[in-house]
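Worksheet: one structure, shown below.
Apart from one protein chain that is not included, each protein chain of the complex appears where it belongs.
Coming up: subunit A.
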Amino acid sequence: MSASAIVMAIVGAVIIWGGLIASIVRAKIAAK
């Protein structure tokens, strides 16, 4: 894989999967 493809894969994964994890964590904190 080229460097630019690796960077975009990481950026995409961090934002999308990170967004999901952050939303779940926030829901857990709010529910306490």
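By definition in this document, a contact is a pair of C-beta atoms (placed from the backbone, for glycine too) under 8 Å apart; a residue touches a chain by one contact, two chains touch by 3 or more; residues count from 1.
One rule holds for everything that comes next: contacts and distances are computed from a predicted model.
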"Sarcosine oxidase subunit alpha", "ABC-2 type transport system ATP-binding protein", "Cytochrome c domain-containing protein" or "Sodium-dependent transporter" - which is the UniProt name of the missing chain: "Sodium-dependent transporter"
Interface with the undisplayed chain - residues on subunit A: 1-2, 4-9, 11-13, 15-17, 19-20, 23-24, 26-27, 30-31
